[in-house]
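Yeah, one chain of the complex is gone here, protein chain that is, but the others are all in their spots.
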Amino acid sequence: MKRALSNPLALSGFIIISMIFLLALFAPLIAPFDPDAIDVKAILLEPSSSHLMGTDGLGRDVFSRMLYGARISLLVGLVAVGIATFIGIILGAISGYYRGWVDVVIMRTVDVMLSIPTFFLILAVIAFLTPSIWNIMIVIGLTSWMGVTRLVRAEFLSLRSREFVMASETLGATDKRLIFKHLLPNSLTPVIVSSVLGVASAVLIESGLSFLGLGVQAPQASWGNILTDGKEYIQFAWWLSLFPGLAILITVLGYNLFGEGLRDVFDPRSSRNR
Amino acid sequence: MLTSCGKTPIGNTVDFSVEYPPEDGGTMIDATRGEPGGLITMIAGEAAASAVAQNIFSSLLRYDKNLEFEGELAESWQVSPDQKTITFKLKPDLKWADGKPLTSADILFTWKLVTDDKTRTPYGSDYKLVVRAETPDARTFRVTYAEPYAPAVNSWAGLQILPKHLLQGQDINNTPFARNPVGSHYYKLEKWRSGEQISLVRNPLSTQGPARIERLVSRFIPDEASQFLELMANNIDTMILNPVQYARIFPARPELEQKFGLYKELGNSYTYLGFNLKHKPFDDVRVRKAINYAINKQELIDGVLLGLGEPVSSPYKPGTRWTNPNLAPYSYDPEKARELLRQAGFKDSNGDGILERNGKPLSFEILTNQNKQREMSAVLIQRRLKEVGIDVRIRVLEWASFIGRFIKTGDFDMVVLGWSLAIDPDQYNIWHSSQQAPGQFNFIGYNNSRVDRLLEKGRMELDPDKRMKIYHEFAQILQEESPIVYLFAGYGLPAIHKRIKGIDNPAPPAGIGHNSQEWYIPKPLRRTEISQ
Partner (left out) sequence: MVYPKTITPHRDQSVNDMLKYLLQRLFWMVPLLIGISLVSFLIIHLAPGDITTTESGFDPKASEESRQKLREIYNLDKPVIVQYGLWLQRMVKMDFGTSFASHQRPVFWQTKDKEGNVTPGMIQEALPITLLINVLSLALILVIALPLGVVSALTQNRAPDRAITLFVFVGFAIPGFWLALLMMYWTGVVHDWLPISGLHSQGAESMNWFARALDTLKHLALPVFISALSGLAGISLFVRNGMLDVLHQDYITTARAKGLPENTIVYGHALRNALLPLITILGLSIPGLIGGSVIAESIFAIPGMGKLFYDAVLMRDFPVIMGILTIGSALTLLGNLLADIAYAWADPRVRRGVMQ
């Protein structure tokens, strides 16, 4: 971790994400208004000292909604990627450890999943489920585990041929011990990197779904649906699209910088970095 | 920032507000969100199809600017004394756009098509009530019903007549004619660029006389934000605005107001909150009334429509004869709402702010589909109901799931939806107790024998004054029983480029487009067009 933070890009990414997490965490303390408080007398007001980011189409305070929306947008990213990583690690580990027909079945399933364009799949499933925030996280998660599976499997395959693993195997270590003690810990680094990058994509996917009206449900705010509300008035109520647009941009950028920094530092081949 | 740049690209030197005498020619471009599947409206039911097809095909009758019937292909029509037979007399020398004569045989052919079981149309039921259709001569068409059927006249204003000589022997469901139609109205198809646009050009053989504008182009632009950009950039001449564009953006931008005229027309639909009357406690009229009193309709109109709409208290266009002038919307009265709920046996026994009866809290879900205005309405309603102790969650669904999963199965508490403000007052399909099967339209389960009798009577009464009394009484019962809460009827808000002249302002009840054949574009104001 320390090494990662010595990389300026990774460090700036880390700072960005931490700040946004803090803002989201303390939203109730920071937000000047109830995010759902409607005021039909104050529709689409420009940013001012009382409404830092203006108001939306129902007179709600955009700044407060942005803060609470941060919780949703961050949560969607984390939970979705959590699900994907969990499934990916398990299937990848099984596939890479046991090989044989299990491996074939799992890898062909990965092929199947990969061959259905993810966004199409999400669209289809969301259209058929109801688009609640949990469904969105689950669906994004269930449709994006394939990369992690491949990563973990590849790591397992290469680790198994390494001397220390072979040694413990000949010494009679159980499957469980081998997997959890030796293989898994040593293959986590690339998974962490890919997860950090995955969170970034999930945030973007949520905003895309909101654009299509399939995102987080009213009256709950997410950056995606605030941005979508604003798209019709991009030249007029610019505050409605500028702030969520920037927020998404900065967050996704933060995750990417952090993830890429981690990769630079942890990549076993990158002795090049020092 | 990009927000305050005021440079307009072209046309700044032309003053569009100068008046010119009418002249022919020019092109008017509009935008629609969807592409029609085909242009035979009995097959392709969507709005995009009828918007284009109404410029190509004619019907026997149409509505005039005050929504009274007048002849389109028919010169006159007569209802027999027993009210069972209608005889239409066609105008003389009618021609199809390809020069062939249009006769009563074409009308008969179209009627046979729409009632044929092999035709995949959902709109056949009105026409199947005709027991005999005949053509005594080339200019006369006569239909006979088993018993008087009041909506019949209206139905003949809705059936676009198709050419027998081109369609005979074809499979109407799958004919190239749908994408290459020949009609009899002001315009005919010039070119259909798949996925991009349809252009129509004046039909010199129009049965309705000549239109002035030479060419109508409809571009398919699915996204409203993009449509608005195209409008601002002067690439399309007209679009329907939303309230924010109309009430906020235009007034703030003088260069837009210089170029575009803003119009206001009566809405075609109303938005309502409907109860599932088969679910407790919505079977209790006191609960329904309480919710009606708890909702502030003016707030909805101000918040959702920025004031650009009006409250309704019957399912008819405000100001038309079918609207009962004695009815007024339920006032906003949260005290009365609380009182009614108390009478119905609800009180907050555990102090959580939500009312209960027999331990069951007043907690529901409002369903609606992906429609910005309905969604906003639901959010406003949620807050007001909370104030009287009713807990509401909102669920917004994509249309097919909404209908398939919830409406058809009757698995819902409350819905925010819309019905059209019909021109014909018959509401049998929506309110009659026999129309409750899955897939039918009385899905809220309304069941009132007095209303049933009125709806049956109204269908058989062709005398407008007697009919009016029937539907006034019908609307009054609905108002008393409050099976739905009328929320509002929004105005249609077209913006039309000022280069287009001859527009009736203010819009008559039939809407701004009623005289579009008289609109014209003076030469100095036209776009520079590439000669074709």
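The letters A and B name the chains in turn, as written, and every chain counts its residues from 1.
To be clear about the criterion, a residue touches a chain if its C-beta (ideal position, glycine included) is under 8 Å from a C-beta of that chain, and two chains touch if they have at least 3 such contacts.
Because the structure is a prediction, the values reported are computed rather than measured.
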Sole contact to the chain not displayed, among B:Lys264, B:Lys408 or B:Lys457: B:Lys408
Among B:Arg219, B:Lys259, B:Arg338 or B:Lys501, the residue in touch with the chain that has been omitted: B:Arg219
From B:Ala178, B:Ala211 or B:Leu340, residue that would touch the chain that is not displayed: B:Ala178
Given B:Tyr123, B:Tyr145 or B:Tyr332, the one touching the chain that is not displayed: B:Tyr123
Missing-partner contacts on chain A, residue numbers: 8-9, 108, 111-112, 114-117, 119-120, 123-125, 127-128, 200, 204, 207-208, 211-212, 227, 231, 234-235, 241, 245, 248-253, 256-257, 260, 267, 269-273
On chain B, residues whose C-beta touches the chain left out of the figure: 2, 5, 7, 9-10, 27, 29, 35, 37-38, 43-46, 117, 120-126, 158, 173-174, 176, 178-179, 191, 193-197, 217, 219-223, 225-226, 229-230, 232-233, 235, 398-401, 403-406, 408, 417, 419, 429-430, 437-441, 527, 529-532
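Simple rule for what comes next: only the chains that are shown with their structure count from here on.
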Length of the line joining the C-alpha centres of chain A and chain B, rounded to whole Å: 43
Complex contact set, residues of chain B against chain A: 1-3, 224-225, 228, 232, 242, 244-245, 248-249, 252-253, 299, 302-303, 306, 370, 375-376, 378-380, 382-383, 394-398, 400-401
Interface residues, chain A side, partner chain B - complex: 36, 38, 40, 43-44, 57-59, 127-128, 130-132, 213-214, 217-219, 231-238, 242
